[in-house]
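The complex appears here without one of its protein chains, the remainder shown in place.
As written, the chain order gives the labels A, B and C, with residue 1 at the start of each chain.
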Amino acid sequence: MNVAAAPVLEGRDLTKYFQVRQSRGLFARRLSVHAVENVSVRLEAGKVTAVVGESGAGKSTVARLLARIIRPDSGQVLLDGRPAPGGRPRSYAKQVQMVFQDPFASLNSVHRVRHNLVRPLKIHHVADDNVEGAVADLLRRVALKPPGHFTEKFPHELSGGQRQRVAIARALAVKPRVLIADEPVSMLDVSIRLGVLNLLADLRDKEQLAILYVTHDIASARYLADTVVVMYAGQLVESAPSVELTDNPAHPYTQLLLSAAPDPDRVEPPQLAGRGAPPSLITPPSGCRFHPRCPYAMDICKQQVPPSFAVSPDHIAACWLHAKPAERVASNNGLSTAPVGPLEQDTKKR
Amino acid sequence: MLGLAGESGSGKTTLALAAMRLLRAPALITSGEVLFHSRPIGGDGPKGTVDLLAAGLDDLREVRWSEIAVVLQSALNSLNPVTTIGAQFDDLLRVHRPGMPGSERWSRAGELLDMVGMNADRLRSYPHELSGGMRQRAMIAMALALEPQIMILDEPTTALDVVTQREILEELMGLRDRLGFAALFITHDLSLLVELADEIAVMYAGRLMERAPAASLFHAPRLPYTHGLLNCFPPMHGKRARMEGIPGSPPDLRDLPSGCAFHPRCPWALEKCKQAIPRLEPISGSGREVACWLHHDDAKVPAELAKADPRTEPRQRVPTLIQVSKK
Amino acid sequence: MTIDTTTLSQTPATGPTPEPIFQRTAILRLPRSPKVIAGLVILAVFGVVAIIGRWIAPYSPNATDTQNWVQRVLVPGTGEGTPFPANYYPLPLPPSAAHWLGTSVFAQDVFSQLLASTQATLFVGLLAASIATVLSVVIGVSAGYFGGGTDEGLSLLSNVFLAIPALPLLIVLADYVPRAGSSILLVAAIIAVTTWAYTSRTLRAQTLSLRNRDFVEAARVSGEGRLRIILVEVLPNLIPIVAASFLFTTLTAMYAYVAIAFLGLAGAPTGSPAGLWNYPAFAWPSSAPAWRCSTSASTSSSIPGFERRGFRAVRPSRRASRRGRHWASRRSWAIDQRTRHLEWAPNRMWCSRSTDSASTTAMATMRSTRSSTVT
Partner (left out) sequence: MGALLRRLGVYILAAWVALTVSFLLPRVVPGNPVAGAVARASQSGNCNAGCIKAIEEQLGFDVHKSLWDQYVQYLGNLAHGDLGHSWSENAPVGSLILSYLPWTLVLLGIATTVSFLGGSVVGTLIAWRRGTWADWLIPFATFFQALPYFFLGIVLVLVFGQTGTMLKWFQSLFGYDIYATTPGFTVSYVESVFGHAILPATTVILASMAGFILSIRNQVITTMDEDFVLVAQAKGLPTRTVIWYAARNALLPVVANFTIAISLIVGGQILVEIVFNYPGIGFHLYDALSKLDYTLVQGIFVVITLVVLAANLLADVVYVMLDPRARQAA
């Protein structure tokens, strides 16, 4: 494997604030929701990158920023190392495609499966000479066989899993190099989720797609993804290869997520590593956004936003606990006695 | 705690609502009985058994909530949006505790909120002013108000984030240990249920398919569907390996397959499975029940479905409080 | 705690596939309930009457039966013993073999008038509904899809039109606009102006929700153009609402037309001089109340029935059934023709818009009395 492969799609320091009006009316205050701040993500060919976090963590915003459905307030989206063009030209659409969460909403119920697949083919002039063949081929690629059985169906005549496969097929129609999947299985029945995840894995392996998998289910991220990125309150808190992340979580928030996730193999009842609810994104806490919930919070955490520290190669965590004492001293006037201990112990216990 | 697992549309909620006779037209309970075995109160011996389906409306109203309470998936929808939490407690207590004066009702409601980790000030809040987790806590507090013997928890945490979910589950477990109610926990998340429940029942397409102690079910499933379902939850530890889940999709309930509803998706389906519906029957000597032809007669049980039961301490049997049966 | 074998004989309503927003088949395959069939039959009858009514009418709608014209009745409150000179009005005829629904005070055949005027009423209704629907689709869909300032402006416009009471506005418009009494197009346009706002608001809300649906976003992601998204992805989802709204706007429009015709502002549907049909139709108190009730009942119950079932997939707004009433109204003017005489003179004295001296006098009486007491 090419270890230092250049990313196909990269988001660099993406920041997005949404303006909301507190109430409607003459004197409505406009407030900004800090949805995503300084998030950088790299998608490589033949790899699945998962973004994990609770609702409101900014996962879907990152996905939409990368799909260029919305524009970042600052930061860049780079396609093959070059800044993505302004607007949303078709050339970009041909490279980067998206699969949505709800297969019941993402397919227009007035159109047959065929329409949904033919449109992208026509827009991008893919397979102009043999549209029918291309449609059949797409359906086969997402394991909807025989294709003839599905082309004339309306979405409501399909099951949830079949719809999601059609949605994936539609995204594949333009032969993209990047697929952004926003919670593609969370609306599906448990028994068919794995089928869709396996389909994504096959696409990665066989067609070398770069895939962004957005999910709240850390177990499925571990199963599917090569790299997992954890987001909290609009910020990236940890990024590591998936097994490394779940086996040796470095950020207290990741530990909290893991301790809360269902795990039938667990012998003892879980101990929640932290309490409370995510903060308001309109007035986020100072410093590290996790500090009000963090069992290891130090003074510096309240004052300064932690930069990303390398825990091990490929594994970074935005947490002051991982700062080398010197860095911490340098940035925090000698508050160097913070306990690194509990975190390490905790990590080893797993 | 009995766990009830199954995919959407498998009839979990319907069963729970049917047990309380809360189903709406056009649903109709055509047969069966719900036996509520009341716990002796104050040591006076058994209060007797009530068939909730046959009971009169007044009897039913008496049993409802004071003995069996429900917590539904979406607390936002379960709470009346136009009145305060406090007023809803008040309505409840006024009806079931007619002698209780208003101030006492209010302080009791505050106590209950306190019990689920909420500030008593929240009594003055409207449901929309609370977060999802808070609402669900308020709902649980309300369910506990009359100290019921049974709590039906219908996907109480599915709509919540993992951390909130875990917090509420911890709270619930603690309360169960303290107050000693029996709980029916309904969810599609089998991996969660294995952690929580003492005993798990698995439903598929409107039928109960397997019932076993949680650990046995997890380590040694007997039913092909349970086996497949367990295979749908990627593990959090160990090496990553490809898992296959269950092929196909859940059946259309208006057009169920003949015989065992699972046979089209079952890797071990027998000829018999296509023709006859298996009955839920005990497997000899294991204290568990399964509805599968593979475990009947002299059928050859595949190795995957014949793992030995894990050695666990025999759990103390909870006295049967509610029994749903077909007539 | 155990659960024994349990059978749920009734399948739960929530299957794996939720109700689609729009089933193409729902429009083609009309439900076969007796109500719907009755509604369709009545609709068909009116359609046929509207088309051929003018030609199958036994008399010309404006022709007077001179034989009856001479019969006169004293207007109460005039003549000897009163301060007013005697005034007379012609005696309308009760239903007979020659005049199925009797005659008006001008001795015109009511049945012929009914047949002839159905066409105009239906035409005005459809025309007004077409104009209103186009207006509301353009405004509502633009507001919903483009959002932001466009939405603010257009929503304000429709909210303003919704807040102004329709009938008074209609009356003022119809009164001032010249030739409104004679130009069907103008009447239709005026009615459309007062009825588009509600549909527009409904469509805006629906478009707003559609705009945020994933499939619209998916179309954008695939590089689909904006106009095409509106026309091919969004609009087809609105068709059921537009169709239902069109039907209800037609009903509203006919109701409005009948109302302003009742006020003498829209001209007679038959094309006879304005205000003519304000006159008492015929005097026969016991005439066919059974027929009246049965037809009213069947119309009013079957049309909403049709709407409820036929457009179930649309989930018609609550107002839909309320609007269903207006359907019957187009019929009711005919009934009205036949019954207005019954309270003719005192209650309808103001029919003096033309030259009928009897009513003028009576009105003068009333005014003189009133001005001394009320003002």
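Keep this in mind: a residue touches a chain if its C-beta (ideal position, glycine included) is under 8 Å from a C-beta of that chain, and two chains touch if they have at least 3 such contacts.
Please read these numbers as outputs of a predicted model, since none were measured by experiment.
The chain not shown here is touched by just one of C:Val36, C:Val137, C:Ile171 or C:Ala192, and that residue is C:Ile171. Residue B:Val63 is the one among B:Leu2, B:Val63 or B:Leu305 that touches the chain not shown.
Note that of C:Ser96, C:Asn159 or C:Ser209, the residue touching the chain absent from this view is C:Asn159. Checked against the full complex, the one of B:Leu92, B:Leu130, B:Leu144 or B:Ile246 touching the unshown chain is B:Leu92. Within the entire complex, the positions of chain B that touch the omitted partner chain are 17, 20, 22, 24-25, 60-66, 69-70, 72, 74, 77-84, 91-92, 95-96, 126, 128-129, 142. In the full complex, chain C touches the hidden chain at residues 156, 159-169, 171-173, 175-178, 198, 255, 258-259, 262-265, 285, 296-297, 299-301, 303-304, 318-319, 321-322, 324-329, 332, 335-336, 339-340, 342-343, 345-350, 352-353, 366, 369-371, 373-375.
By our rule, only the chains that are shown with their structure count from here on.
When you average the Cα atoms of each chain and compare centres, the chain farthest from chain A turns out to be C.
One finds 54 Å separating the Cα centroids of chain B and chain C. Computed centre separation for the pair chain A/chain B is 33 angstrom, with centres defined by C-alpha atoms.
Within chain B, contacts with two or more other chains are made by residues 8, 249-250. Residue positions of chain C touching 2 or more other chains: 16-17. Touching chain A in their complex are the following residues of chain B: 7-8, 131, 133, 161-167, 170, 173, 188-192, 194-195, 218, 228-229, 231-237, 240, 242-247, 249-250, 265. Contact residues of chain A toward chain C in the complex are 67, 69, 88-90, 93-94, 97-98, 100-102, 104-111, 119-120, 123-124, 154-160, 167, 170-171, 173-174, 189. Within the complex, the chain A residues that touch chain B are 54-55, 159-162, 189-195, 198, 201, 216, 218-220, 222-223, 242-243, 246-247, 256-266, 269-270, 272, 274-275, 277-278.
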